[in-house]
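Only one protein chain is missing; all other protein chains are in place.
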Amino acid sequence: MVESQEIELQGHIIDSGIMTQLFDRVMDMGGNFEILVFDIGKEKTDPSYARLRIAASNKEKLRSILSELHRLGARPLEVKDVHLVAAGADHVVPKGFYTTSNHPTQIKSCGEWIPVEAIEMDFLIVVDPALKRAVARPLGKVRKGDLVVVGEQGVNVSYPERPREQSTFEFMHGTVSPERPSETLIAKIAKEILEVRKKGGKIAVVGGPAIIHTGADKALAGMIRMGYVDVLFAGNALATHDIEYNLYGTSLGMDISTGNPVMGGHKHHLYAISEIMRAGSIKKAVEKGVITGGIMYECVKKNVPFVLAGSIRDDGPLPDVITDVMVAQDAMREQIKGCSLVLMVATLLHSIAVGNCLPSNVKTVCVDINPAHLTKLMDRGTTQAIGIVSDAGTFLPLLARQLEIQSGCVQK
Amino acid sequence: MVESQEIELQGHIIDSGIMTQLFDRVMDMGGNFEILVFDIGKEKTDPSYARLRIAASNKEKLRSILSELHRLGARPLEVKDVHLVAAGADHVVPKGFYTTSNHPTQIKSCGEWIPVEAIEMDFLIVVDPALKRAVARPLGKVRKGDLVVVGEQGVNVSYPERPREQSTFEFMHGTVSPERPSETLIAKIAKEILEVRKKGGKIAVVGGPAIIHTGADKALAGMIRMGYVDVLFAGNALATHDIEYNLYGTSLGMDISTGNPVMGGHKHHLYAISEIMRAGSIKKAVEKGVITGGIMYECVKKNVPFVLAGSIRDDGPLPDVITDVMVAQDAMREQIKGCSLVLMVATLLHSIAVGNCLPSNVKTVCVDINPAHLTKLMDRGTTQAIGIVSDAGTFLPLLARQLEIQSGCVQK
Amino acid sequence: MVESQEIELQGHIIDSGIMTQLFDRVMDMGGNFEILVFDIGKEKTDPSYARLRIAASNKEKLRSILSELHRLGARPLEVKDVHLVAAGADHVVPKGFYTTSNHPTQIKSCGEWIPVEAIEMDFLIVVDPALKRAVARPLGKVRKGDLVVVGEQGVNVSYPERPREQSTFEFMHGTVSPERPSETLIAKIAKEILEVRKKGGKIAVVGGPAIIHTGADKALAGMIRMGYVDVLFAGNALATHDIEYNLYGTSLGMDISTGNPVMGGHKHHLYAISEIMRAGSIKKAVEKGVITGGIMYECVKKNVPFVLAGSIRDDGPLPDVITDVMVAQDAMREQIKGCSLVLMVATLLHSIAVGNCLPSNVKTVCVDINPAHLTKLMDRGTTQAIGIVSDAGTFLPLLARQLEIQSGCVQK
Partner (left out) sequence: MVESQEIELQGHIIDSGIMTQLFDRVMDMGGNFEILVFDIGKEKTDPSYARLRIAASNKEKLRSILSELHRLGARPLEVKDVHLVAAGADHVVPKGFYTTSNHPTQIKSCGEWIPVEAIEMDFLIVVDPALKRAVARPLGKVRKGDLVVVGEQGVNVSYPERPREQSTFEFMHGTVSPERPSETLIAKIAKEILEVRKKGGKIAVVGGPAIIHTGADKALAGMIRMGYVDVLFAGNALATHDIEYNLYGTSLGMDISTGNPVMGGHKHHLYAISEIMRAGSIKKAVEKGVITGGIMYECVKKNVPFVLAGSIRDDGPLPDVITDVMVAQDAMREQIKGCSLVLMVATLLHSIAVGNCLPSNVKTVCVDINPAHLTKLMDRGTTQAIGIVSDAGTFLPLLARQLEIQSGCVQK
C-alpha cells in the first residue's frame, strides 16, 4: 500500500538548488512526488512556494524520505509540538533522538516557535518548556532527566539560501582547483578581513606548525600585532616551534633563515618546552622576558586568547596545552562564539575540529597545499567558503602585505 | 684558535653509510677532520675501525659538532661517567639535558656500562646509580630529585647498521614511489607477518576510519579472527564507523555495499555512539549482543587489546576512548611493548603517534593513498620500513587473501 | 535601456538541475528573468516546460547570457536557420564562429533540423546545405570555402538529462573522495563491463606505464586475452615497459617480482626499444617470436588495435609510436568511434586526450592514485563517470578477478 504525506517549502527554493535536491533525494530513495502547488517567484527576488505530496511504498520508507526532506527545510502542512522524552541516565538518551544540522533551527513547544541556541552539527536538542528555551547539546553532555527532542516533528530547519549578491565565497562549493589566481584571491580575502574588522566582527585563525617551518610566522605575528586576529586555535606543535624559533632561531632543528638543519638542533624543541615548563606557562615566559617575539608572544601582548588542543602525537606538551580533547573542544566552542570569519591555514586536524563547532553562516577561508584536504574541509559545516591551494610560506606574507596596503599602512 | 678532539667509530661504518654521514656533518658545520687510523674491513663482513681528529674554530662549535657525531655512534677515545643533575622540581630539569634517539643506548655510571631501558625518541635519561638502572623518560614525567643525564658524556649510541642480508624492508629509506608492484609487495608482507607469527613475535595494527569507508573492514576483522593482530591502535572514528556499520549497514551514513549515501544515514554514527553509551562500553555491547560483528567485535572476542586515543575532532566519543592524550600515549606505550611488526593503514595522526613510541628496530609497514603521508611516516623512528601507496580498500583484502593462501587455509 | 528575449526549455529540467543552473547563470551574469509559463511535470516521469523572459541592461550582455543558456538547451521561441560564413583560407575562419559542446546537437538549415555528426567538445560546425549534412570539425581542419556556423542561431543542444534509474555512474559528478568502498565499486564495474559486452558494446582502455611498474600488467593482459578490451590507448612508455618486462623481466630496470632495481637494468628499456626497431614493429616482433607475452603481445594476438601517441618526454620511441600528436589524435578519434565504456587507468595525459574526443554519453571509469587527477578527468566531457582513488597494482587484479568470477570462469 502506498503511503503519502503533504509537505511545503518556501523561499528561494529554485535558485538555491533546494528544489533540485529535494527531487533528487525522493527519487534516490525510491519515493514518488506529485506537485500540488508551485508558485514560483516571477522575478529573481521573489520567494517561491511549493506544496508536494510525497509517496512511498511503506510507512518506514516514507518516514525516512520525510526525515531527509526535513533537513532541506521542508515541513508538514501542519506542525505539531516537538516530542520530548527524558534521558534515563547521563548520556543515555531516548532512541530516535533528533540530531541537528548546523543551520538555524527552531522547535515548536506549547504551540510556540522557539529558536535553538548554540546550534552545531550533530548535537541533540534539549528543551525546557517552562523556560521556553531549547539548547543544542552534544550527546556526551546530556544529563539524566534532560528533555530530549525525538523525531523531526515540531522541528524547523532554515536551510541557507544562496546570497543574492555576488560573493568571493562560494556557496555550497564543490571541487577545489589548484589553478586559481592566487594574488587576486588573497587581495579579496584581505578586503573581507578589513570589512569584518570595520563591522566589529570577530576573526579566528586556526594554524598548523607549517606556518613556522615555511617562515610565515613573521607574517602571522604581524597580523596579530596589527589587530587582525581575535582568537588563535592551534596545537602543541605550532606553539612549540614558534617558541623554539624565538629561543634558538630554529624550527624542529631547522634554521629558518637558511632552510638547513642546524647541528644540535634536534634538541631545541624539547629545550623550548622545558623552558616554558620552567617558567610555568607561555604567558609567564613572556612576562619574565624568556620569549621576546613570535606568534605566541604577540598573542600574550595583545591579550588574544589561544586554545592549544592536545593530540596523541604531542611531545611534552607545553603546560598551556589542554590534553583532554573534550575539555579542549569546550574551550574552542567558548572562544569561537561570535566569530564571523575563520582563517584555516595548513592544518587539517584543527581545522576540522573548529569547523565542527561552526554554525553554517560563518565564512571560512581554508589554505592548504593539498587540494584533497581543502575538499574535506570545505565539505563541512559552512555554506560560504574559499579554498586556496597554496603553501603557508607564500600565502601569509602576501596576505599580511595586502592588509598593510589596503589599510593604508604601506604604499604599494 | 683551533679546538680539536679525537673520536673513534667501530662497525660497518662504511657500507652502512655512517662514515659518509659523519664527513657530511663535519663539513656542513664548518668543521674539519683528519683521519688518524682507518682500518677498513677487508671483506664485507669485517667491521671497520676509524679514529679521527675533529677540529673547529672554537669550543662552542666543536662541542656542537661532537654532539652531532655522537648520534652516529662516534665517541671520545676515553669515556667518562655520565654527568647527572637532579631535577629541581617536577618537570623542571637541568639545562643542557641529554635527549635520546630511538637507537639502543648505554650510559656509563660508576665506570660501568648500563643499557637505557624503555628507549624512545626525544626522552631524557634518568639514572639510579645505586640500582645501576637507567630509564628513558618523557620530559613531562620527570619528578623532583630525579637524576637526569646532562650532555653527551658517558652516553653511547649504537647506531643501526645496515642488515647484511637482502630485506623487503628498506634501510633508512627515502623517497616513496607510488609505482611499485603492489601484489608482489603484499605477498612479501604476508610472508613477513607469518614469519613474525612463527617466531612468536607481536603484531600491532594502527588503522584509520578509511578502512571502514573503503570496505576493508571485513578483511581486517578476518585478520583479527585468524589471530594475526595482537593489538589495535585507532581513534574514535574507526571504532564508531565499524560499529555503525555493524548496527546500521552504513559508515558515516554511506551504504558500504553500494557506495551511496543512505537517507537518514547521517544520524547513524551518533546513534551508534549512543548505543555503546547505553551498554556502557564496547566490550559490554558485545557481551549483550548489541554488536555482532566487525573489527571491534573480533577484538573483544579474541581478547585483542585496543587503544582508542581521543582527538579534538571527535564526536561523542565512545566511552572506550581515552580523551586525555597523555594518558592515551601511556596506554599506547604499554601495549606497543614487545611488538616486532607494526602495520599502519590509512591514518597519519595515529601512525605518527605510534611511530614516536617505537624503538628503531621495529619493522613498520605503512599504507596510505597519499605518498607525502608515507614519506612523513617513514622519516620517523624506524630504520626498517616498507611504504605502499595504496588504498585500504584494495590493500587489506589482498593482504588477508595472501595470508590465507600462504598459511595454507585456502587454495590459490 | 533594458533588452529582453523569450526562451523556452523542455524536458526533465527541474530534477536534472537544468533549471537551477539556468537561474544561477542569469543571476551570475547580472541579468534578470521573469517566468512566463512553467508547466511542471506532476510526476517524476513527466517532462516539464518553461518559458522565460530573459532581460539584461544592454544587447551585448543579453547576447552573452543567451549564449550561455543556449548550452543548457534553452532556445528562442522561434528558431531561424543557422548563419553560415565561408572560411577565407585554410584554418582562417569567420569571427564569432560557433564552438560545440560534446552533447548531441542539431542545426536548422533550410528550415530543417539536421543532426551534427562526429560531435566533440570545442569543434566548429561545417555545413553542406546541399547534402543536408553538418559535421563537427576541429579548427585546424577547416578548409578554405567550408561553410562554418557563426553564432548560436539555429543550433540546438540536447543537454543531457539525469538518467531515471539509479546508476553506478555519477551524473555530472563533482568531488572525488578517496574513501569509497573499493571492492564493491570494482564488482560493479565488472558487472557494467559484462553488460556492455553482452549488448555488443565496445570497450576502450587508456593506460599509463604505472600499470607495468605496479605489476598490474598480467591482469590487463588477461583482460585483453579474455576479450574485454576492444582498443588500447597509451604512449611509448606503457608499450616499452611492457616489452622490457617481457624481454628482461624488468620495468624501467626494476625487477617486478621483487620490487628492487636490477643491476644493469637501466639499459633494458633502451634495449627493448632497440629490439623492436630491429624487428620493424611490435606486430612483427610478436610474429618473429621476439615478444612472447604481455599487454602488447595480447593486443597483437587478439587483433586489438592500439594507438600509441607520442610525447615530448619519449625515449626512442618505438616504431609504432605516432610522433605527430595531431596525427595521433586522428587515430584516437578513429578508434574511439562507437565505444560505450572507457576505462582510464593511471594516466592523466592520455586520459584527458581520449576524454576530449568523447561524446557526452560515453561512460567512463577513471582510476588514479591522485584524487586531484580524477577530479580533473571527471570534469571533462562525459556526463556519466566513476572515479576511483586507487593504484593500478591493486585495482586491475581485483577487476580481472571479478570479471572471472562474474562471468562464471572461476569460482569465488
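Before moving on, here are some points about what is shown:
The first chain written gets the first letter, and so on, giving A, B and C; residue counts start at 1 in each chain.
We take it that a contact is a pair of C-beta atoms (placed from the backbone, for glycine too) under 8 Å apart; a residue touches a chain by one contact, two chains touch by 3 or more.
Fair warning: this is a prediction, and the values are worked out from it, not measured in the lab.
Taking the full assembly into account, the omitted chain touches A, B, C. For the options C:59, C:91, C:288 or C:337, the residue in contact with the chain missing from this view is C:91. For the options C:239, C:254 or C:273, the residue in contact with the chain missing from this view is C:273.
Subunit C residues in contact with the hidden partner, per the touch definition given at the top, are 25, 28-29, 64-65, 67-68, 71, 91-93, 95, 97, 99, 122, 138-140, 260, 263-264, 266-267, 269-271, 273-274, 277-278, 309-317, 323-329, 332, 349-350, 352-353, 356, 370, 372.
By the touch criterion stated above, the residues of subunit A touching the omitted chain are 166, 178-186, 188, 209-210, 213-216, 254, 256-260, 369, 371, 389-391, 393-395, 397-398. For subunit B, the residues touching the chain absent from view are 14-15, 17, 19-20, 23-24, 26-28, 32-35, 38, 40-44, 164, 166, 174-175, 177-178, 371-372, 375, 379.
Here is the rule we use: only the chains that are shown with their structure count from here on.
Rounded to a whole number, the gap between the C-alpha centres of subunit B and subunit C is 45 angstrom. Chain geometry summary: the mean Cα position of subunit A and that of subunit C are 38 Å apart. In whole angstrom, the spacing between the mean C-alpha positions of subunit A and subunit B is 33.
Within subunit A, residues 28, 372 each touch two or more of the remaining chains.
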